[in-house]
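One chain of protein is taken out of this complex; the other chains stay put.
After this line comes chain A, so read on.
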Amino acid sequence: MALLKYESQVRPPLVVGDKDYHQVTEDICRPVEARPSTLWWIGFIISVLMLLFGVVSVTREVWFGTGQWNLNKTVGWGWDITNFVWWVGIGHAGTLISAILLLFRQGWRTGVNRAAEAMTIFAVMCAGQFPIFHMGRVWNAFFTLPYPNTRGPLWVNFNSPLLWDVFAISTYFTVSLLFWYAGLLPDLATLRDRAKEKWRKMFYGITAFGWTGSTKHWQRHEALSLVLAGLATPLVLSVHTIVSFDFATSVIPGWHTTIFPPYFVAGAIFSGFAMVQTLLLVTRKVLNLQQYITIEHIEVMNKVIVLTGSIVGIAYLTELFMAWYSGVKYEWFAFEQNRVNLSSPYGWSYYIMMGCNVLSPQIFWFRKMRRNLYVTFFMSILVNIGMWFERFVIIVTSLYRDYLPSSWSTYYSPTIWEVGFYIGTFGLFFTCYFLFAKFFPVIAAAEIKHILKKSGDNYKEQMTVVEEESVDQFVHDTAH
């Protein structure tokens, strides 16, 4: 027993059922090694169709120009930037789970981190599409990079938040991908060594990079994971801070506030956890992984949702208060007339945002609700609708009434191709997720094995003996 890290009996087990190391491998590799189910094919085909619709929408936008969208003189940012911020925000929960909870030594992250990190990568891929295609002349997108050119060389403006975004999002994507793949290596090696078919041996042989499980390699792997987590933690905060700078550093009433960075980060984690819930509730059911993604995991994530939802609620009220208290009449007009006023053109969106993000998560103060899968699933969808409307409210209600009332008349609503682009990113996201769930282990098997003997259901029993002896005796016995 001396080798086991002490863990209290009060903590519920993270792995349910009578498991040993081999059983963990079997359970996690089974969905990968089995033939795809009918349900998988249906989901995958729907996703691909959505993706194709997105491709058509984007092709029209590239061919005919941004006139395919209903953006106008005042509303220069509409659905596209709303979707960009929404997708980036969703990605943040993955990094929070994989990096920040690793630093905080939260054992429960092991069950959900792999899928959440994958979600991060796919969400950032979707997010990146919007600013790129919003450029209009997308073939000039590389102008955002500081490369030596024949125009001077004319460099990019390093003082601009939009350029900070280019660096932040690309760094975030790269680091998330590296972190995720480094964690995947040992599990891909497991799949490689179990492979029977030739193509599997080849595919996992190539992707596992020749991983052996040598102790020295594990030592370096642990060091790498820890430092990458340490880097990803400030990175994830910086990314959404910089996204919020896109708004906060401008002088548009409704955007020009210092509360934006923390408010955006909390909102990002809030919506990201909701998306993790949506994905994992389905994944655990379809892949039969309820013993690894337990009701305890769901409950913990619901607690995070109620916490971050309340932070977001305070942020909404604070910015509303400050708009009034500052005495700036343009700022107050943006809030009072464009948002709070229900009879204003977009007043309805403000109340959808408030209802979905602030009121509805409060249901999670009740334990029974936190542990109800149907409520959780419904809430996860509701929160993401609410968070989409938050970005819509911030962008559109601040823009549609500018300083010149004669340009107020146009009501901005998206065209089918604008909506199609958004649907297309859903297609991209779910196509990637379905492929990931089919070809990669959705749970980090090595990490589950690492915590199995201190948090596994059948091993916790054995540790009761430790609990009964005095602490002094325990320390004496376990000291080297």
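We take it that a residue touches a chain if its C-beta (ideal position, glycine included) is under 8 Å from a C-beta of that chain, and two chains touch if they have at least 3 such contacts; residues count from 1.
By our rule, contacts and distances are computed from a predicted model.
Asker: Given the options "Peptidoglycan-associated lipoprotein", "Quinol:cytochrome c oxidoreductase membrane protein", "Dihydroorotase" or "DNA replication and repair protein RecF", say which is the protein name UniProt records for the missing chain.
Answerer: "Quinol:cytochrome c oxidoreductase membrane protein"
Asker: With the missing chain put back, one of A:V55, A:I132 or A:L224 would touch it. Which one?
Answerer: A:L224
Asker: Of the residues A:F104, A:W155 or A:W348, I need the one that contacts the missing chain.
Answerer: Spelled out, the listed residue whose C-beta touches the missing chain is A:W155.
Asker: Just to verify: which one of A:V62, A:L163, A:L320 or A:V340 makes contact with the chain not shown?
Answerer: Per the contact definition at the top, the residue touching the missing chain is A:L163.
Asker: Give me the chain A residues in contact with the hidden chain, please.
Answerer: Residues 3, 20-22, 25, 146, 152-155, 157-159, 161, 163-164, 167-168, 171, 174-175, 178-179, 182, 185-186, 189-190, 192-195, 198-199, 201-202, 204-207, 209-224, 227-228, 231-232, 234-235, 238, 242, 245, 446-447, 449-450, 453 of chain A touch the chain absent from view.
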